[in-house]
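One protein chain is absent from this view; the other protein chains keep their places.
The block that comes next holds subunit A.
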Amino acid sequence: MSTRKPSYANPKPCNHLSAYKLKYGSSGYKSLQKSLKSAPNGRTSVRIHETKIPRCSFCNGFEGRLYICLICSSVSCSNHAVLHTQLEIGHDLAVDVQRAELFCCACSDQVYDPDFDKSVMAKHMLDLPCSTNSADSIGERLCERKRLGGSGVVLSEFKKPEKSGFVRDHRAKSCYPLGLRGLNNLGNTCFMNSVLQALLHAPPLRNYFLSDRHSRRTCRKRTANRLCLPCELHGVYSAVYSGDWTPYSPAQLLYSWWQHSENLASYEQQDAHEFFISVLDGIHEKETKARNHTKDSGDCQCIAHRVFSGLLRSDVTCMTCGFTSTTYDPCLDISLNLDTSRCSWSDASNKPAKANGSSCSSTLLGCLDLFTKPEKLGSDQKLYCQNCQELRDSSKQMSIRKLPMVLCLHIKRFEHSLVRKMMRKIDSYLHFPFSLDMTPYLSSSIVRNRFGNRIFAFEGDESEMSTEFEIFAVVTHSGTLDSGHYVTYLRIQDQWYKCDNAWINEVDEGIVRASQCYMMFYVHKTLYYKANIDLRHLPVSTQKEAFQRMAGCC
């Protein structure tokens, strides 16, 4: 584990632990190993005797916390652990019987030793049926995953400063930062405009298109009657960053998107999330070169997947034997269920108090907690356990194996109600942070938590990439399920802008917080700030002046 993450840095051992280690090494841990027992849920405890329950050697009690001495393996309860240390000199270290965690009786505090945790985990791995990826298809994916490890190379491409930013500044007529340009509604296309505004300001994607990686002049994918979606996107990028601020009509793009997904080609209202997925798919289709043979998108080197693709890990654990089967799935975004559990609970308890409904607020972190929470699969959906060779109750837990460069979180506001046999929209408010740390939702953290407080390097500890994200765009939806309106809020240089089709306004962050967010776009913190530096080359004075003059322009 790197020193970058203080939460996992090894705490300093106390004097007693150091002395114990000096004298005995880890032989005490080894002898304790055989009495460790692991439960299927991952918790480890010390089982001293098969049938007898442990009791304190002083008071004969068996309740409360019990500690077993590492030197003489006598058991004492938390009240008498100090007494034992005082009577037997040097018997300072003990192990919590129930949790199999190290405790220093002299300091009366928990202590941490990587060697101890290693021996616990080694025993744990032995006890439980090996949780390696056993299915054939998964083995294939595993190779893929290894190759994915080289994502650092991809990153470096985007670190090049965007030189064009310097020269262009004189063309920025508007008081607003470059790239803010309204998009005309072409007939119920606010779903497209809202997603486009977010895509236009995703730093890695913007850099890609503005640096002519895919340009109309060089593209050979275009044929007489079929347009190329990335080419049209390039067109939109050029138009939006040209410095012109009269609203732009992305008609060509709409047409080429219609060609790409014919089933959605109409003037009807569409789902913004659906559009987002289908545009990325369109880019992927055109950008994937013939030399790229991989079918699966997880390994794809096209710009859409390099920027948005992450890897989800799902663990299905048998509740009987603890066997875990792990699968990895690539994802372009993460769809989160609204964390409404607390609201519905309060509704049930006091129905008349409707005012309470507004006070209970779900948070994005709550949704992410819900997403990564182990979920017991119902008894009607038992899964076949490879170890027991039987259908068993199991639990499933999701976690994020690899974070994408741009994290798109999609809130499932559309709920299928079983009672009324119809879809409905959840209008509830969701609080979201502007800076988001994804560390608790990574596979390493999730798996680590499953085993208690252990300092242990789990297989495939990822995160050479940073886990801190900054928000840069929020797509919000107002209205009902069938008809509504999408508005995007963009965050540029810590200032929020509301993009409502052709109109762009400066707004307070309070307005953004109060909106009904539907999709949220987060980018790596490093990329977010870097993206802003590009736009900061304007001398401060002229920028200020421009603000005053043009404040009412939109």
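In this section, contacts are C-beta pairs under 8 Å (C-beta built on N, C-alpha and C of every residue); 3 or more make two chains touch, one makes a residue touch a chain; residues count from 1.
The criterion applied here is as follows: contacts and distances are computed from a predicted model.
What is the missing chain called in its UniProt entry, if the choices are "Probable 26S proteasome non-ATPase regulatory subunit 3", "UDP-glucose 6-dehydrogenase", "DNA-directed RNA polymerase subunit" or "Transcription and mRNA export factor ENY2"?
Result for the unshown chain: "Transcription and mRNA export factor ENY2".
Given that one chain is not shown, which residue among A:57, A:259 or A:466 touches it?
Only one of A:57, A:259 or A:466 touches the chain omitted from view, namely A:57.
Among A:19, A:107 or A:186, choose the residue that contacts the chain missing from this document, as touch is defined above.
Candidates A:19, A:107 or A:186; residue touching the omitted chain: A:107.
To test your reading of the contact rule: which positions on subunit A touch the chain that is missing from view?
These residues touch the chain not displayed: 39, 41, 48-49, 51, 53, 55, 57-60, 62-63, 65, 72-75, 78, 83, 87-88, 103, 107-110, 341-342.
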